[in-house]
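Everything on this sheet refers to the single structure shown next.
A protein chain is absent from this complex, but the other protein chains hold their places.
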Amino acid sequence: MNFDLKTLAKGAAWLALFAAAPAFAQEAAAVASAAVDAAPVVADAVAAAAPVVAEAAAPTPDKGDTAFMMIATVLVLMMILPGLQLFYGGLTRSKNMLSTMTQIGAATCFAMLIWVVYGYTMAFGPDASDAMKPFISNFDKMFLAGVTPDSTAATFTKDVVIPEYVFIAFQMTFAAITVSLVLGSVVERIKFSAVMVFTLVWLTIVYFPIAHMVWAAGGLFFEMGALDFAGGTVVHINAGVSALVAAIILGKRIGFPKEAMAPHSLTLTMVGTGLLWVGWFGFNAGSALEANGSAALAMINTFVATASAALFWMLAERLAGHKPSSLGLASGIIAGLVAVTPAAGNSGPFGAIVLGAVAAMVCYAAVAYLKPKLGYDDSLDAFGIHGIGGMVGAIGTGVVYSPALGGPGPADYDMGAKLLVQFQAVGTTIVWAAVGTVIAIYIAKALTGLRVTPEVEREGLDLGEHGERAYNN
Amino acid sequence: MNFDLKTLAKGAAWLALFAAAPAFAQEAAAVASAAVDAAPVVADAVAAAAPVVAEAAAPTPDKGDTAFMMIATVLVLMMILPGLQLFYGGLTRSKNMLSTMTQIGAATCFAMLIWVVYGYTMAFGPDASDAMKPFISNFDKMFLAGVTPDSTAATFTKDVVIPEYVFIAFQMTFAAITVSLVLGSVVERIKFSAVMVFTLVWLTIVYFPIAHMVWAAGGLFFEMGALDFAGGTVVHINAGVSALVAAIILGKRIGFPKEAMAPHSLTLTMVGTGLLWVGWFGFNAGSALEANGSAALAMINTFVATASAALFWMLAERLAGHKPSSLGLASGIIAGLVAVTPAAGNSGPFGAIVLGAVAAMVCYAAVAYLKPKLGYDDSLDAFGIHGIGGMVGAIGTGVVYSPALGGPGPADYDMGAKLLVQFQAVGTTIVWAAVGTVIAIYIAKALTGLRVTPEVEREGLDLGEHGERAYNN
Amino acid sequence: MNFDLKTLAKGAAWLALFAAAPAFAQEAAAVASAAVDAAPVVADAVAAAAPVVAEAAAPTPDKGDTAFMMIATVLVLMMILPGLQLFYGGLTRSKNMLSTMTQIGAATCFAMLIWVVYGYTMAFGPDASDAMKPFISNFDKMFLAGVTPDSTAATFTKDVVIPEYVFIAFQMTFAAITVSLVLGSVVERIKFSAVMVFTLVWLTIVYFPIAHMVWAAGGLFFEMGALDFAGGTVVHINAGVSALVAAIILGKRIGFPKEAMAPHSLTLTMVGTGLLWVGWFGFNAGSALEANGSAALAMINTFVATASAALFWMLAERLAGHKPSSLGLASGIIAGLVAVTPAAGNSGPFGAIVLGAVAAMVCYAAVAYLKPKLGYDDSLDAFGIHGIGGMVGAIGTGVVYSPALGGPGPADYDMGAKLLVQFQAVGTTIVWAAVGTVIAIYIAKALTGLRVTPEVEREGLDLGEHGERAYNN
Amino acid sequence: MKLVIAVIKPFKLDDVREALSAAGVQGMTVSEVKGFGRQKGQTEIYRGAEYTTHMVPKIKIEVVVEDGQAAQVVETIQQAAHTGSIGDGKIFVADIGQAVRIRTGETNETAL
Amino acid sequence: MKLVIAVIKPFKLDDVREALSAAGVQGMTVSEVKGFGRQKGQTEIYRGAEYTTHMVPKIKIEVVVEDGQAAQVVETIQQAAHTGSIGDGKIFVADIGQAVRIRTGETNETAL
Partner (left out) sequence: MKLVIAVIKPFKLDDVREALSAAGVQGMTVSEVKGFGRQKGQTEIYRGAEYTTHMVPKIKIEVVVEDGQAAQVVETIQQAAHTGSIGDGKIFVADIGQAVRIRTGETNETAL
């Protein structure tokens, strides 16, 4: 019911917006396309970060970079559809398979539209007032006003740029996957309509600001010099913490933990794992914004940290007296990918291997021991793996960055100071995400009721919410 | 039975051809590699379109473009295997899963061989006589005669070229996916042997000519200045209309529409949908033939138009009083991709969003209301989505191209005139495709009997046609 | 049990190694990054092969090449996870699905770690003593000592280089997929722990040396001028022969061949086939190490040889009096890909088509007639397709390379001489692989017992070895 | 009461169900089974390995009816499931001593 | 001996199994079935095509018990499987003339 109205509203709203858009664009056309800034990493990249006004003498994109970033963007989409859909979906019961895939798919689509309407400008638009600047940009680029095929975005190298549309698309996929990750803790019981409302609110008050803080020049963490190569804070800690809060507010699934809720298809979960790993190279290496040595470093780290985490998770299972499992392999792969995300271009290969091993061990403990003890129902362990793994990665990055450990840090690297910064960034993110999620979830509850009826939950959300079965003859 | 003989014949034929090939190649070796033309878009690209004879001073490919186009080509293959196989296969009943996947796979393989033997030269070979020129090129490049690793193909930018082998491979995947799309309306009852014969004839008399008309300098629509960035006419209208005609001639599946024919795995259909979306970036952005701003524009449009269509299809379901479904999401995604194909580089992001929304609504109506009313059995709605969506896209492109709507059209853009051209192109394609399909299907019928026996249809084509079961223990 | 201890040991070992690594790195930092050599192809590439010491005037990578090679590397990973996992897994019985996927996944992860620790330096490190040189490099690059984001690796073109990290990652995926391929003959009965031990030993004594022999300047086959564009010998003959030997030592599955052991999901096998084909372009075209015409040639050959093999396998089925099957299509695709691997950049498109057709026919005969006759149990036909197909490809490459057949060989190409070389390379590889596998398997047997108990085998390795079921409700 | 067990060809299920409803049967329980009998299974070939499954997919219908109704139910099923080709299946009838409707606790005839 | 056949709602299986164990039943055999009856199936819609499945997923439990135990077993099942809403299912009781434990060859009561 709710969905009905809301969707209608939404539909109308958009149509209105879109009608308005061109007008906007026209006015704005005058404005020179200001190159955006996206430096994910180190403070001294700020130089490159200064907006460069496009002009005759403006640098033009290298086609190698453009090609690389376009493919990287596509790879991140593959992480979501079908990657995450399969990874998460395989872990649910078959009666909720479609609901899980549909919630992820629809949230992703919605996030994309929100992104081009006002998300991009909030995160990477022109500078806002000094008061707002640390938290968001201004709204001058709503509807991508003024962006043309010739506009460019800065990279971390002076005078090296990429087409702004590519940068917009690349960052768009980050917003989409982050909100999708949150859903892992609430599937099998949250209403589809609630997911749509949550997506809208959560992106607006949690994701866009944090993305700005970490990656935009002037952003809070960015100015603090926090290390986050590909988004460990913005994406994983953010999603993980939000998932935990959402799961707690939503409550447990009927029958949890008494009833067996075995994954309906670990086969599909393994497929999703593979696609996530494959796509993650777009995510991590692509965050270099150039096809260069830094991307290459991020790539090899994304191989070895992951491989290490996968084997160490299975090792942890053995140490716990169990059999090494396929789900252990898959979970380790994801934990490793999560942990190496902030460290991708900020570590040497062996630092990355150790980071992956530690993340796997810690996440295993969180999922196998902490969760049962605390008793919350994080259906697919979005917090246990993305939240915890993200924190291990964020802090660990401060360690492996050290040249003494083979990292790319400067010779005079001050680990203590950097760790402090990392902790501050992590802490702030945790608080911000938690508060924002509480707000977003309660708004969704007010508008949609949030949770399906026990009958629907028992019969499965596929039939109850979507009128379909995942499998027939 | 039929297949036996025919395949044998085919086998023999090829071997003969291949034996002949090198000889061919040798003779032709003398011929300078004429750069081919592939301008998908606007008339004023004709400049770039003029064949450039390779010589010392000839432009050499930019490695960024080459890298991009090679990956784009690979992405289009992924759309077919496994993308389309899963999207279509998941919608069939389990007893016909392998048959659906095999028909697509074998038609694709066959199309590739036909393409290098004479398809490429028919569509993009050297100019034919003035009389033939609007419809096909000449046959001088049969067996890719004269093409070497150093031959190049022109792009839309003067003096920018890519290796001809890459252009050949890229276009080859288009031929393969188009014929595969047609099969969506006839699966679950057409003979495998009939599919092979149909592929041969249909590509020859329908696809190659239309590809030439749209994309080759001198081609009918190309000279008319029809807008078709990535092949909305050639691929989707063409496939959709052919699918409709084929389905009508073939007749309904036993038990349609009385018996329930629920998709056997919407899970796999969702996976296919994701892979199709991912691969479609190779299809749309790749059609720019360069890693440049135009490709970037095509990319962002391929994101937002699709996202919009997916949500609006689900909205349409709500408006119709149903639950928003996962198949709705998937269908909307495909409808959006189809509609944005001709508009990819010819629209602004918000024009694309509106285009996607409209396409979703119209396709939903076609599938949910028009089809039942007319009563034909288009098994997987190849016409309802590719045909209708393609038409909405082709016409819509004439609208969103307007700078007044944020499109890249010239300031003095004459929408009325362009729309007329679009309508002509669409109309001609519809007629050509319909007539050609009638011929192709009846030839297939004469040679193979076209349709499986009722026993085989009832038991399933997997066992009856291929002697296999898709699922065992 | 065994696994427990061994894993622990392994865990400890690594941690030790990794601790040591940075130290290593530091020392080595002084060493100039010697560009590695990877010439897969012809003797006259040796020029390019000479180590180039990095210096001010050193060439810098073209971003187009870097972008291409990074994506190519990712594509090869996709061949393994999820490609090969699905292709192989779909062919097993459902009770062994996870075990098959997990063995491949874990072996791949382990191979990656081994590669960066000492595999890379063994295969592509600095020259060893003249006595060792033909077989392995020296160990100076253990732990990738001295490699930085700025180090580069040579290509086949003078002064064209790519980042060394990219080359390392690209080659790493080759090692991982090769050992995974071997598993195809032993799944459904080999212990997980045995797979891990086998991986360690086999890579060390079989893969690294053969990779060096074929691809490194100074390598035995390389100096002989053996043609192997993308690794037909190193990867496929090597894996195929090892698989056969391993299967024979391990013995047949309980109930083979009496009991029906139908593939549990040909659907997934088809999906894996598609992903393997898609990824194989990274494998074959990527082996050009540049985004150039040679890569383009490799790409088009990887399309047409495969298409031809797929159709000719189905034709072979017809000739044998059976129905053309989906598994036939899939098997033909793989056989074609295997056969074209060494020929990718060494053949014209029509030579490739013939090569694919021949490979399909021969592999079909091997699988359908030879195997039953000899009576060994190569569960998934790793030998029948990779071994036999690899040999057809290696020998065939010597034929299709000839300019007289449209190949890129020199005008004065001496086919007889080259064929002799090819035979020598193939023969040596067969012997080396066979002997090495015997050693590796018996070590695994000594340490782990090699084979699961009859109870576990009957109940399925998923439950018995991993404590999971692939499919639940 | 009688328990009528019918093993039929899968594609006949709808016809049988409709025929039974028409004949006034209120409920039935259906399961997917594999049948072994005169009808031989399909041959499947995977890479030259030939498997002839002796088992053919069938549908088993179990319906409990009043004694008086049994004959007519058997009759109805036999007609609706009949194709005349081998493998049409069987109908078996057994005695049921007691029936209970879980929802209401009603027993025997009233429970059907 | 008696064969007690119960058709119940799937999510009630655990409750029933536990109740029966508590009641001293040592074993049972369970199968997934589809039920046709008063309870109507869900409507599914695929691209506007509407399917109302008449068949509802159910679980069939078969348990063989001594004659004396039958009444109590029926009772137990009826209570454990009861929700009061349409579709709760049925319980049927039939006679079993002989029982054998394959492992030991024991027969009848001792075989259960």
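By written order: A, B, C, D and E. Residues from 1 in each chain.
The rule is simple: contacts are C-beta pairs under 8 Å (C-beta built on N, C-alpha and C of every residue); 3 or more make two chains touch, one makes a residue touch a chain.
Every value quoted in this text rests on a predicted model; they were computed, and no experiment measured them.
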- Task: Tell me the shown chains the invisible chain touches, ordered by label.
- Result: A, C, D, E
- Sole contact to the chain not displayed, among E:M28, E:A49 or E:A71: E:M28
- Sole contact to the chain not displayed, among A:M132, A:L319 or A:A368: A:A368
- Task: Could you tell which one of A:A260, A:A417 or A:A446 touches the chain left off the display?
- Result: A:A260
- Message: Contact with the hidden chain only, please: which subunit E residues?
- Response: 1, 3, 17, 26-31, 64, 94-103, 105, 111-112
- Residues of subunit D touching the missing chain are 2, 6-8, 31-38, 54-55, 58, 60, 74, 77-78, 81-95
- Task: For the chain that got dropped from the picture, name the residues of subunit C it touches.
- Result: 259, 458-459, 463, 467-469
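Please note the rule applied: only the chains that are shown with their structure count from here on.
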- From subunit D, what is the lowest number of touch steps before subunit E is reached? 1
- Chains adjacent to subunit B and to subunit E under the stated definition are A, D
- Item | Pair with more cross-chain C-beta pairs in contact, given A-E and C-D | C-D
- Shared interface numbers for subunit A and subunit B above half of all numbers used, same, or below, different? different
- Centre to centre, by mean C-alpha position, how many angstrom separate subunit A and subunit B? 34
- Starting from the mean Cα coordinates of subunit C and subunit E, work out the distance between those two points in Å. 53
- Message: Two or more other chains touching the same residue: where does that happen in subunit B?
- Response: 62-65, 67-68, 71, 262-263, 271, 322-323, 325, 327, 467-469
- Among the residues of subunit D, pick out those that touch two or more other chains and give their numbers. 44-46
